[in-house]
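Of the protein chains in this complex, one is absent; all others appear in place.
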Amino acid sequence: MHTHWHAFTVIFSRDIILVSRCRAELVNPLVFFVVVIALFPFAFGSDAELLKRITAGMIWITALLASTLSLEGIFRSDYEDGSTEQMVLSGYPLTLLVAAKVSAHWCLTGLPLIIIAMLTGFILSLPTQALQALFLTLLLGTPVLSLIGAIAVALTVGLRSGGMLLSLLILPLYMPILIFSMLAVENASAGLPIDAELYFLAGMLVLSITLGPIATAASLRIRLS
Amino acid sequence: MILKPLYRFASPQNFYHLSVLLTPWFAWATVLLMLIGLYGGLVFAPADYQQGDSFRIIYIHVPSAWMSLFIYVLMAVFGGIGLIWHVKIADVLAKSCAPLGLSFTFLALATGSIWGKPMWGTWWVWDARLTSELILLFLYLGYMALQSAFDDRRVAARAGAILALVGMVNIPIIHYSVEWWSTLHQGPTVSKFDAPSIHINMLIPLLIMALAFKTYFASVLLLRARTEILEYECNSNWVRELLNESD
Partner (left out) sequence: MNILNKNQQGNPDLDQAAPFFEVRMLECIRQDVILFQDVHFELQAGELLQIDGVNGSGKSSLLRILAGLMQANSGNVCWQGQKISKCRYEYQRQISYIGHLNGVKNTLTALENLQAMGALAGSKSDITLSDALIQLELTGMDDIPLNRMSAGQKRRIALARLLVTKSKVWLLDEPFTSLDASGKSVIERLIVEHCDRGGITIFATHQPMEIEGCAIRHIHLGKK
């Protein structure tokens, strides 16, 4: 019998290999991000002043949507081919294996999204303080999105109503993250300190790291029964 | 010692009969309290020196908001009990709470909007309390959508319980939002520890209305749960006998 850490790395590396076999899964969220960002100027009539004011929000919302779309598939293939059952029966805590899957997903989607988001912010001439705040909030916020989103994905995996139901469940849970991140960026742009908002986001991160995988594992077990 | 009578009431059959017994009492209490509360709020309470008579919508708005939070917590607690101890009644009660919670949340938002138009000049403003109450609305909707997406009743109940428990994080945010952020919405009127900032003649009808809403909630909950239990237990003997009797 191996240690828990071994089980974590087995699932983590397996998920990385699976995505590397299907590169589209890696690239699609990033392409989606860029395409949606490009939509905004069309909607707002390329008024430079207006766009400057909404850039940070645009970037955060689009990153959120891209993350949600890619998160949807995190448990689907395992559920459909029976791998979830085998994970539950492996004798290792399901919480641990779920944590491995979510970590792999964040490393493959969240991190690249942060990089692209920062590049976009830079290209769209976001002021430096706003860029810094954007980076910190994305860094703290995207893992929370993955961890909390995984709960909703686990609850709805394999259902007919799929994506729409998932969005209805996930987006209300995401709102506090978005609110605090945008507050931080706003305050940073105005030159005010953003410690409070960052502490809140960090608190949410710690809460979701500790409780998220537990709730996700419970959801998967419920779906399998 | 306390648990023994609880076990007895947790049996679906006993709950059904208890519900039949209690619902009329709660219903009459609701009518009585509503009449007293509305009279108190619309006639007895003095007009506010700033807002005149339009403040009176507070007697619907505030109790609705309180109920929306209270019902969500109750829904999550029932769901948790059903999840951990596999008590069928808890699942049934949780599911029956949801439409009521949704209605009260909607009522709170609607009356708040109606109140806000003459007061703030706008139907809606994106401040902390309104936004988090809106999130609560979506949480209720999501809960109901999730439950209806499953074919198996028991799986639906347990999935809903997890969702409700996860959404509990939103409740402290709504409750404390007016304290954490100075916003357009006014501060908390009634607090557990301080003297209320509202005149006593205005306060009493408010509390009576809150109680009336609670008894209303209790009576409708018992009614809904009763029906739900019949569907849950449709295979069992006592339900068959009950339906035969009524034929």
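As written, the chain order gives the labels A and B, with residue 1 at the start of each chain.
As a convention for this text, a residue touches a chain if its C-beta (ideal position, glycine included) is under 8 Å from a C-beta of that chain, and two chains touch if they have at least 3 such contacts.
Keep in mind the model is a prediction, meaning the values are calculated, not measured.
A.B. asks: Which listed residue (A:F40, A:F75, A:Y92 or A:F200) would be found touching the missing chain in the intact complex?
C.D. replies: If we include the chain that is not displayed, A:Y92 is the one touching it.
A.B. asks: Among A:G82, A:G163 or A:G203, which residue is in touch with the absent chain?
C.D. replies: A:G82
A.B. asks: Contacts of chain A with the missing chain: which residues?
C.D. replies: Counting only chain A, the missing chain is touched by 1-4, 6-7, 10-11, 14, 17-18, 21-22, 77, 80-83, 85-93, 224-225.
A.B. asks: Over the whole complex, note the residues of chain B touching the chain we left out.
C.D. replies: Against the missing chain, chain B presents residues 151-153, 231-232, 234-235.
FYI, only the chains that are shown with their structure count from here on.
A.B. asks: Round to the nearest whole Å and give the separation of the Cα centres of chain A and chain B.
C.D. replies: 32
A.B. asks: Under the touch definition given earlier, write down the residues of chain A that touch chain B in their complex.
C.D. replies: 148, 151-152, 155-156, 159-161, 165, 168-169, 171-173, 175-176, 179, 207, 215, 218-219, 222-223, 225
A.B. asks: Flag every residue of chain B that touches chain A in the complex, lowest number first.
C.D. replies: 83, 131-132, 135, 138-139, 141-142, 145-146, 149-150, 155, 158-159, 162-163, 165-167, 169-170, 173
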